[in-house]
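Excluded from the complex is one protein chain; the other protein chains are retained at their positions.
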Amino acid sequence: MVDETKLAEKQETVETLRKVDDDLRLPSVPERNFFPKEIDIAPARLQTPAIGQRATRPDGRLHGLGQTKYIDDMFFPGMLHAKIKRAGVAHAKIKSIDVSEAQKMPGVQATLIGSEIPVNSFGPSLQDQPLLADQVVRHAGDGIAAVAAVTEQQALDALEKIKVVYEELPPVFDPIEAMSEDAIKIHNNDSNIYASKTIIKGDIEQGFKDSDYIFERRFTTQMVEHVPMEPHASIAEWDANGRVTLHSSLGRITLGRADIARTLEMPINRIRIIATVVGGNFGGKNEITTEPIISLLSKKTGHPVKCVFTREDEFISSTTRHPFIMDYKTGVSKEGKILARKVRIVCDGGAYCSWTETTLGKASILSAGPYNVENLHVDAYAVYTTKTVTGAMRGFGAPQVCFAYESHMDDIAAELGIEPLEIRLMNAFNEGSSSPTGQVLESVVVSDSLIMATERFGWKEWQK
Amino acid sequence: MTDITLNVNGEVKTASVPPETTLLKMLREDLNFTGAKIGCDVGDCGACTVLVDGLAVNACLMLAAQANGKEVLTIEGLSTLDKYHPIQKAFEDVAALQCGFCGPGMIMATKALIDQEQELTRDQIKDALSGNLCRCTGYTKIIDGVIDAYEKITGRKVPARNPRAA
Partner (left out) sequence: MIHRGKGIGCMWYPIGFTAAANPSAATVKVNEDGTATLLTGTVETGQGSLTVLAQIAAEELGVSTDDIHVVSADTDATPMDTGAIASRTTYVTGNAIKLAAEHAKQILFEVAAPMLGVQPNQLEAIDRKIQVQYFPQRSLPIADVALQAQFVMGRPPIGSASYNPPTVGMDPETGQGKPFSTYVYATQCAEVEVDDETGEVDVLYMSAAHDCGTAINPMLVEGQIEGGISMGLGFALQEEMLFNDLGQQLNPNLTNYIMPTSLDMPEIDVDIVENFDPTGPFGAKGVGEPTAVPTAAAICNAIFDAVGVRITSLPATAEKVLMAIKDKRLSNQRALPAAE
């Protein structure tokens, strides 16, 4: 229980102190940040069995009190602020980078360019992305150089003084154009196609022959950004034992640590990553970004270094959702049963691979929809273009193909005069159905979900 | 440098800051109130919402000098040693926040709304929160939290939406 008398006494003392402080303008009274000292625990958190309880979140309480410390809420003594210079051109050879003027700017403590990074490449499947571009720029958001300064504004001002000489190369923005043999090769490979997937099940030709109707349609989707409310952020502190401690908004710290160790050519056990509560991920914070850069800036300066992406950095340099071009061809019986489906996917793979291979794989497997399709042929390609990096984003290609296969399904239903719910129930996976990869599916509830969602909607009674 | 004196959460605070300093930067870096967040720094996202003389403002769009002599309430000033503010309690109970980054701004915008002591509908609530972006929740549980808090604070009822099917 709170002792009211003591509380009043304390309040009075504080008031007196405050008066003194106000006169002297000394900040010896701490900032007011009150929270109840008697903790209040929601009953659901105390129940057994624990499974199925609507338990509240201890971190949720801190969020609401404004007490969660995200990266940008942490300040360390002597901490510097880093900012990244972006290319601004989509495709170019870098002839030279001159940071000498930037180094003379007020507050600037250190700069870093790509050639100073021990292994200047990373990526979860192909290591084709530089941390800071040093030879070739492949999209306008590529980082070119980093500056660490006493304040963020000083770092931003210094970026303006970095002189980069480019020899511009022709950009390629359209993935279909990039696929052609005479297109400029963005990574000096034989082709800009850097990943492909094929799924073949049954006999596609026979399936089309047996079909009463054949439907074809092209669907396309756009490039989308994750927009986590907290931009990417990290703080690096290099210590006298040659260890670096990173506070980072990274969503996969174990693998991220290995990636950082590789770029810095350091033993893994000299790297510590502490991921605080991440302010939104959605797939966008599954890659290292500036962690090796600020580690090296911290090593150079002996100070902790923080780098927080501006909202613009977030858009132009972090990963995004792949635009897809999808050609669907579906053969159906007159009753509405899908007999054959051919899918061709071209995935705009952006400037670097990132999680594209995973995206392409999942998109291919899922592209036939949650339906029994005995005869299936899927071909999918990922293509480099000189656009923002495309990577993991909530669904790994599934939102794109779902838009296509479900739109296609309603086209078919409308043409055949079948109710959209009925055509789905007719084709839906059941327990034991064989997936496009020949996997026997278990705990399948496609029909249940169709019935439940439409009943809740009032589908059958619904009128325009 | 500009000398700024303002009242934050009931305490008089002073700081000497460069003239271009925003209220948000001053709160976060000079006064250590990190509850208001930098989501965009140009007034689009509302993560920095604080109350200035009772009105919700984007602290990133207000210069510290413009807040000179004013009363500022931040998320840190809502609860007391004895109890959570009902909005904070409601948000926790219904799991209104996920990553939480929009939370302090969302809660301050909610406080400004409830303080107006009007009859509220769901649409008015949606309208009042439209300047605060959230990427995690679809706003659904946030609106539940606002309604819960509003009903507890004011004793009024927000008309329920029409139920769909049983």
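Letters A and B mark the chains in the order given here, with residues in each chain numbered from 1 onward.
Rule of thumb we're sticking to: a residue touches a chain if its C-beta (ideal position, glycine included) is under 8 Å from a C-beta of that chain, and two chains touch if they have at least 3 such contacts.
Keep in mind the model is a prediction, meaning the values are calculated, not measured.
**Q** For the chain not shown, which residue from A:Ala178, A:Val308 or A:Leu450 touches it across the whole complex?
**A** Once the missing chain is taken into account, the touching residue is A:Leu450.
**Q** Which is it among A:Val119, A:Met266 or A:Leu441 that touches the chain not included here?
**A** Final answer for the missing-chain contact: A:Leu441.
**Q** Among A:Leu132, A:Leu264, A:Ile316 or A:Ile418, which residue is in contact with the omitted chain in the full complex?
**A** A:Ile316
**Q** Among the options A:Lys83, A:Lys161, A:His232 or A:Lys285, which residue touches the chain absent from this view?
**A** Going through A:Lys83, A:Lys161, A:His232 or A:Lys285 one by one, A:Lys285 is the residue touching the chain not shown.
**Q** In the complete complex, which positions of chain B touch the hidden chain?
**A** 40, 42, 44-45, 94-95, 98-100, 125-127, 129-143, 161, 164
**Q** Touching the missing chain, which residues of chain A?
**A** Residues of chain A in contact with the hidden chain: 41, 44-60, 88-91, 139-141, 171, 173, 197-201, 217-225, 227, 250-257, 271-283, 285-286, 311-312, 315-316, 320-321, 358, 361-362, 364-366, 369-370, 378, 386-388, 392, 394-396, 398-399, 402-403, 405-407, 410-411, 414, 420-421, 424, 428-429, 435-439, 441-446, 448-450, 452-454, 456-457, 459, 462, 464.
Heads up, the rule we're going with is that only the chains that are shown with their structure count from here on.
**Q** Going by the contact rule set out above, which residues of chain A touch chain B in the complex?
**A** Of all residues in chain A, those touching chain B are 2, 7, 18, 22, 25, 29, 31-38, 40, 42, 54, 56-57, 59-70, 72-73, 75, 226-231, 277-282, 308, 310-311, 455-458.
**Q** Sort out for me which residues of chain B touch chain A in the complex.
**A** 8-12, 14, 28-29, 31-42, 44-45, 47, 74-84, 87-89, 91-93, 95-104, 107, 133-136, 164-165
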